[in-house]
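A single protein chain has been removed from this complex, and every other one stays in its place.
Each chain carries a letter (A and B) given by its place in the written order, and its residues are counted from 1.
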Amino acid sequence: MGLLTTKGATKRFGGLVALDSLDIDVKEQAIHSVIGPNGAGKTTLFNCVTGFYQIEEGNISFDGHSLVGLTPDRIVRLGIARTYQNIRLFPHLTAIENVMVGLHGHLKAGIFGTIARLPAVVKEEKEATEEARYLLKFVNLPGKGDFLSKNLPYGDQRRLEVARALATRPKLLLLDEPTAGMNPRETIEMMNFIRRLRDELKITILLIEHEMKVVMGISETVTVLDYGRKIAEGTPREIQSDPAVIEAYLGRGGADEMAKTG
Amino acid sequence: MKQAFKLGLLGGVVQILVSLVGMVMAFTHREIVSETISLGHALVLLVTFFFCHQTVTRSNFPKREDILVASLLTGLTMAACLSLLVLLGELVNLRKVFINASPALYSFLTFDRGLEAGIPLLLFSGILTGALTAFFHRLPAMVRRLLLIPLAAVLVAGILQDLLRGIFAAWGPLGTINEWLFTANGMTIPGTIFIFLLVAALLYLWDIARSPVAGGYSRLPVKTKKSLAWTGYFLLFSILLILPKLLGLFLSEVLTIVGLFILLGLGLNIVVGFAGLLDLGYVAFFAIGAYTMAVLTSPELGFFNLNFWQALPFAVLMGVIWGVLLGIPVLKMRGDYLAIATLGFGEIIRILVLSDFLRPWLGGAQGIARIPRAEIGGFQFGGPQEIYYLILAGCLLVGFISFRLRDSRLGRAWMAVREDEDVAQAMGINLVATKLFAFATGAAFSAISGAIFASKLGSVYPHSFDVMISINILCVIIVGGMGSIPGVIVGAAALIGLPELLREFAEYRFLIYGAVLVAMMIYRPAGLWPEKVHERELHFIEDGRDEALEKT
Partner (left out) sequence: MLKNWRERVTTTDIIMWLIGGTLLLMIIIGSVATISAGRYTAKHWLDFIVFGLAQGSIYALIAMGYTMVYGVLRMINFAHSEVFMSGPYTAYFVAAFLYGSGYLESHPIFSLFIVLLFSMGTSTAIAILLERIAYRPLRQAPRLVPLITAIGASFFLQYTFRGLYGSGFQAYPIVNILEGHFIIGGFRILRIQLVSILASGLLMAALFAFIQRTRIGKAIRAVSEDKETSALMGINVDRMIVTTFAIGGLAAGAAGLLYALMFKQVHFFMGFIPGIKAFTAAVLGGIGNIPGAMLGGIFLGLIESVGPSLFLDGLGIIAPYQLKDAIAFTVLVLILIFRPTGILGERLAVKKA
């Protein structure tokens, strides 16, 4: 029994079946990749896990809790955080404010405490600022706290999004194409960074990725989706040689390419 | 050249519209320089200047003469449009349709000289304005500034002459300044020149001294800076305390109205500016506060007969309860749907209050009268000079709460919801609680304002609570700068205070508000005093606009 388990999870949009009785099991402290062609249901899976969509059938459970019917804010408090395929920061808040929004669930200041600025609230706010600074440093954005997030360069925005997700103190982090739009050097940095997240912070990672180098390079388990169904699962090596995957994912004639990138 | 002509035509249409709407004539009653230049003249001149300026800045002729000609052409075209209006008006009676197309307007436009002499004069003045604009454009930037700002100051002094006269008159020995600066209507010519030169001199000094002063200030130790700031606050506070005595009865009344709108604006600022929930039915909470106060205190109904202070907490409580109750149904709506639904709520409340059905409890169309004044230990908040303190206390309290909330976990949650609701929720923010808290806080502030309003007037009528109030408040916070707390004060002073001071302005209040809203959204969406965060947002919106322009 892993940290995150889906059992027969099904999600439909009208006639389209985006997830078709999907069973996935993410082990604790694993780096687990989900791959598949466009429209395979990868992002839908993320949206269902984080409560943005509700599945129609089946069950999703995390750390002993069922996630079915929970709102996204409850799920994040259970310990699941995510980033987005197309970066979704709060554009007109500063970097540090973005991170501090992530800390929201761990702060307790109430209305009266805030207005009266009770010592406990002042202390909490100070600690939160420090934690946010630490996280910015952790994602290699030291001293950029006062920049508006939309003014940061692309790579910084990606890392800031991770810092904001980390601020929710997750056990499981969902990364939606973390290396999209990055150059090879940045991609390698990001791979190392993902490993650090797991090794230093003990966070389980579930990621969607198109870049085969990343998938094969860092993941321990790979799940392949096609039309919302799981067509294969295993170590990167097993996946690479799976004929069903090669056919679905790359189409006929793609096998050579697959061999090259491996 | 074609563009210059086009702009001239456009300007001419604007000019004719301004004339026919009646603004020109209404503004002629306010003289800036006594018997020489009225606000009406200023308006016509400003519009012409604006369009000539557009021509000059948009044209990219290499030669100076061409720019001059283009500017002349624009000015001439505009004057020709006005001449056509005058000629047409002399031929046909336009007044049957356009009530403001009066002989007085024609005679004003032809400088009271009749058609033969007046129209050439009008055309000539158009050319002259064009020439002046082009000439002005060629001056060095420094000189332009030294001309433009003092001229604006003269205009403002002329517009605010009643206010200034009132202040000087209240200051005993300074009263003699009045006779020298002002006549019964407008400034004297020496007074005008004096103000122009004074402002120009001050501006010049400021330009020279600014950098050393700023540099000196930044070198001061932090502690001194802090104490300087505190001295500043203290001074400001003392001025606020003696303000009604300084300003006299009429201006204190204006101040109380501005104060009530600041209270309302601060509340709506939380809902719209911080949390991004566009509420068009905000007046409902103002009404709820006022009616709670009325029902609980008025002996006319005789249910409770509480005094002001006993009833105030209930008014706030009712505001909060209704804020939450009306907030729940609209929780899932966004943007424009929310706006229309809240507009509907506001109207439902007003219609219910107005109805005979609830008359035994709420007084129907006659409203509720005999609401007692507030009182502390024998000090009655009766006239505007006393009520002022009540409102000042309210504004300070509400402003303080706004600041504290803004810089907290709760404020951050609001802004996150404003920026991206889905992501905010995915960061652990409870949308229901956050939004309801914004509605409730906004409603509470509004209810305080309503309660004071009821006690100030001594009566409440359903007609005081129509949708125009909501629009007014919305304009206040947009003009001031959404999300900006000082912006609310600036906005209320500009949009509520000015029309109270300018009686001829009153009729065109909403016309100008509407134009200001549209213009602000297109050219300066961040407002007059933008919040630091929103100031940056301005660029964002501008970026968007540039893209839009590129695409078209």
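In this section, contacts are C-beta pairs under 8 Å (C-beta built on N, C-alpha and C of every residue); 3 or more make two chains touch, one makes a residue touch a chain.
All values derive from a computational prediction rather than experimental measurement.
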| item | value |
| --- | --- |
| Residue of B:104, B:331 or B:376 in touch with the missing chain, whole complex considered | B:331 |
| Listed residues B:9, B:432, B:457 or B:501, member touching the removed chain | B:432 |
| Absent-chain contact - pick from B:33, B:67, B:295 or B:478 | B:478 |
| From B:22, B:150, B:442 or B:481, residue that would touch the chain that is not displayed | B:22 |
| Positions on chain B contacted by the hidden chain, ascending | 17, 20-23, 96-100, 276, 278, 280, 328-337, 339-341, 343-345, 347-348, 351-352, 354-357, 359, 432, 467, 471, 474-475, 478, 507-511, 513-518, 520-522, 525, 540-541, 544-545, 547-549, 551-552 |
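Note that in this section only the chains that are shown with their structure count from here on.
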| item | value |
| --- | --- |
| Centroid spacing, where centroids are CA-atom means, of chain A and chain B in whole angstrom | 47 |
| Footprint of chain B on chain A - complex, ascending | 50, 52, 71-73, 76-77, 81-82, 84, 88-94, 97, 100-102, 104-105, 107, 109, 111, 114-115, 117, 121, 125, 128, 148, 150-151, 164, 167-168 |
| Residues of chain B that touch chain A when the two form their complex | 400-401, 404-405, 408-410, 412-413, 415-416, 419-420, 422-431, 437, 533-534, 536-537, 540 |
